[in-house]
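Got a structure for you, questions after.
The other protein chains are all here in position, but one chain of the complex has been omitted.
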Amino acid sequence: MKLSSRERWRGVSPAPIGIFAALLCTLPAIALIPMAIADGGSHIGHLIDTQLTSYALNSITIVVMTVIGTLLLGVPTAWLTTRYNFPGRGLLSVALPLPLAMPSYIAAYAWLSMTSNGGPFHDLTNGYMPTVSGVAGAAFVFSICLYPYVYLLSRQAFESRGVNSYEAARTLGSSPIKAFWKVSLPLARPAIMAGMALVVMETLADYGTVDFLGTPTFTVGILRAWISLGDPEAAARLALILLVTTLLVFGGERLSRRGQSVAENGGRSKPLQRVSLSSHTALFAILCCTIPVIFGLIAPVWYLAILALETAPVRSPVDALQGTLLVASLSALIAVAVGLGAAYADRTGGWFANVSVRVAHAGYAVPGAVAALGVIALLAAAQSLIDTVFGSVAPLIAGGGIIALLFAYQARFAAAAIGPCESALARIPFTMDRAARSLGASRWAVIRRIHVPLALGGIVTAALLVFVEVMKELPATMILRPLDFETLAVSAHHFASDERLTQAALPSLLLIMLGLPIMILVSWMMSRQQKESAFDE
Amino acid sequence: MNDNVISATGLIKSWRGRRVLDNVDIDLVRGRVTAVLGPSGTGKSTLLRVIAGLENVDSGQVRTADKLLTDGLVLIPPERRNIGLVFQDFALFPHLSAIDNVMFGLVEGSSTMRRELALRQLDSVQMVDKAEAYPHTLSGGEQQRVALARALAPGPDVVLMDEAFSGLDAKLRVELRNTALNALNESGAAVLVVTHDAEEAMFMADELALMVDGKIIQSGPPKDLYLAPQSLASARLLGEVNSWTGPVRDGKLHSPFGSVSIEKAEDNQSATLMVRPEGLILVDNPTGHLDIVETRFLGASIAITVCAVTGETWSSRMPIGSQFRKGMKVDASFTPHLTTTVRSDR
Partner (left out) sequence: MRLRLMTLMLAVFSLTACENKQSDGTGASGSDQMLVVFSSRHYDSDYALYDAFEKETGVDVRTIEADGDLLVERLKSDGARSPADVIITVDAGRLWRAEQEGLFAPLQSDILDDAIPAAMRHPDGLWYGLASRARVLVYATDRVEEDQLSGYESLADPVFKGRVCARSSGNIYNISLLAALIDRWGPEKAQDWASSVAANFARDPLGGDTDQIKAVAAGECDVALVNHYYFARLMNDEKDKDIVSSLAVFWPNAGEGVHVNVSGAGVAKNAPNPELAKRFIEFAVSEQPQRFFAELTNEYPAATAVKYDNSALAELGEFKADPISLLKLGENQAEAQRLFDRAGWP
């Protein structure tokens, strides 16, 4: 009996798991297709004639500026904190990822308010500091909120990869800077690109920040087509254009890297020898690593804290806090299962599984509101299907509810879990799978007894990242939530959209406070993982 | 006249409360291969990295004839030391082709000249036909050759090899050692080889240093070290050895396997007798006091384990064709130059 179940597992291809993940992540986007090809969409022509070019231009400009900004903030800080020793390095390397806990729309509220007339930064600099607004302002806000993606992933790359290559370059006559440019940076390119991809997708999918800062982007165009022009078909078409463009850009990047494998041989990595900096350069390093944290976290939190302290809350944030905890933790659990399944399919499956998993990543590029629209359309279709089958006894699945909400979260954020799970599994050599299988372990037992314990760090990281993302999510939560269900992001948005920043401060602050320990944990887990993998001799 | 390219003196370095380098002296001489042999984790690699300038020391000096390189405060960076380093995992740049890897360290001259030089270097390791290949498409041995060519291309004064052959299979290792030794001799650089493989160390080295727990316990030409180890630890590092420790009586050490005289030793002082297996000669004798408990066919010789009345066992190598079998009784004698006695000075 026991043997037969083992045999069964051996016979099962993991591809279905990959396909499942891919479907989960892409169904809302796929649901847009029938919508896009439906009649209607008559306003596309109008948009092309008028604003679409400027929307697209704004999007491109913001993305380019944000890419540059996050690279400048993320890569040098990752390099400094991994390769050099200076006072405060340990603290800063943990603090640098923290702005990820700050939703960019909240950062936008705070920064606009701080730098516009009467705000503390405006007064402090006698009005010389430009107001954070427009294209540059949006790029600024995205840069300070999203650089941690680049920082975290490139730090991981700098720590684990190319230590030997870097040293080899040094012995071959390269200065530290040259070795960084010619060896470490190219080796970290896949990791940096992965971080970049997250940044670009979040930037493109954002609505709240750009709308508030007065710079309409392509996503604003999508929502206007839907809301103001009442043309969901046009919105669906524009959303698909955005999605396909994003996929092409990253597909192209992957293609350009084909032929060169950047995986280092052996995989043995030495414990890092950090170079101590002299007092001048140490000061520079401290400055470099402090500025992003001040801009991305300390300044806005400080401002919000003052506002929150000065204002008596009109509603208790406890319900919203509970709601946030519930959906965020549930989603984190599910996302890990999906992410692990997908990563596992990618590891052991054929090309079909691999392609499915790549496709699953695309879910991330769908703007939240559009994803929510897709989920609603999907559930409505499913409902009419089961209604015709079961009649009036059919359960109600359409519309909102926790399942719809969790589904929408997975569609958007499972991709964020697949990445870390994949890289955690990639660190486990195939020989271990084979060793375990040769010792009689089933496929499932290999996962349970080998992969999960070894990849635990990556899995927990994935769970925490999804937790933070879900915690910050707004449009899907707003529309799909069950009755009387509130999250901190929704409360903050309600107040902010009513232009009551002072009331929005408390839920915003709670949101950030909830995210902070999690980001600290992520940061700590990631560096611990590194230490473990560097353990030898 | 001093041919020392690098002299290291009194190197001390601690890592997490443990001395990884404990007062190490070593000289690297032009055209000569120096090998450091020791078990894993004894600080060999640290020594190499200190000489390369990848790590600093707590105290001690590394210097060239005219320049201080490392002394705990000063640390001339690796790129200004003119050294070549070959890593255990080769550390080829995965994003560069073989030829670009070799050209990486070449900065002078036109790109055609640099290319020429790199091709010549690849030729000397028989890798010209794979010049455009990327590292992940190369076999381990091929990667090793490229790594060697890359280290030698800039014409370094010193070449450092860190367990450079340990990732390869036995046959390839022998072949590559020859290639490497030829290429190294041709370059005329001072060479430091760090390894835990005794055969490799003896094969490569002109000068061999034995390292245990951060200390160099003995150094000299490989043959001297093999034949005249100054301690059991030294003897064991270089190969299998039979040993027996006991008190000296009448200027002799009386082991259950046989007696040898020992010089300059007082009675009752403890001393150790060390006999290489090939120096333990067995003689068939039905009334002998040793029992053969095991025989193993090794190809060129037979490994024979003998047991004394005390229950201790030693091993011997006898040429094939000898008729020793399990259960036979034998007597033993020692070949003098494969036999050493060491007094336990305490």
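Chains: A and B, in written order; residue numbering restarts at 1 for each.
Operating definition for what follows: a residue touches a chain if its C-beta (ideal position, glycine included) is under 8 Å from a C-beta of that chain, and two chains touch if they have at least 3 such contacts.
A quick note: this is a predicted structure, and the numbers were derived from the prediction, not measured.
The hidden chain, counted over the whole complex, makes contact with A. Looking at A:R89, A:R155, A:K182 or A:R481, the residue that reaches the missing chain in the full complex is A:R481.
Taking the complete complex into account, A:L112 is the one of A:C25, A:I44, A:L112 or A:A371 that touches the chain left out. From the set A:P99, A:P148, A:G173 or A:P216, the residue in touch with the chain omitted from the display is A:P216, counting the whole complex. In the complete complex, the hidden chain is touched by one of A:S93, A:S133 or A:S423, namely A:S133. Here one chain is not drawn; of A:I30, A:I68 or A:I227, the residue touching it is A:I227.
Listed by residue number, the positions of subunit A touching the unshown chain are 20, 43, 46-47, 49-51, 54, 112, 116-118, 131, 133-134, 211-216, 220, 223-224, 226-232, 310, 314-315, 326, 330, 333-334, 337-338, 340-341, 369, 372-373, 376-377, 379-380, 383, 396, 398-400, 402-403, 406, 444, 475, 478-485, 490, 494, 497-499.
Note that only the chains that are shown with their structure count from here on.
Of all residues in subunit B, those touching subunit A in their complex are 40-41, 45, 52-55, 77-85, 87-95, 104-105, 107, 134-136, 143, 150-151, 154, 160, 167.
In the complex of the two chains, the subunit A residues touching subunit B come out as 164-165, 167-176, 179, 182-183, 186-187, 189, 259-268, 273, 537.
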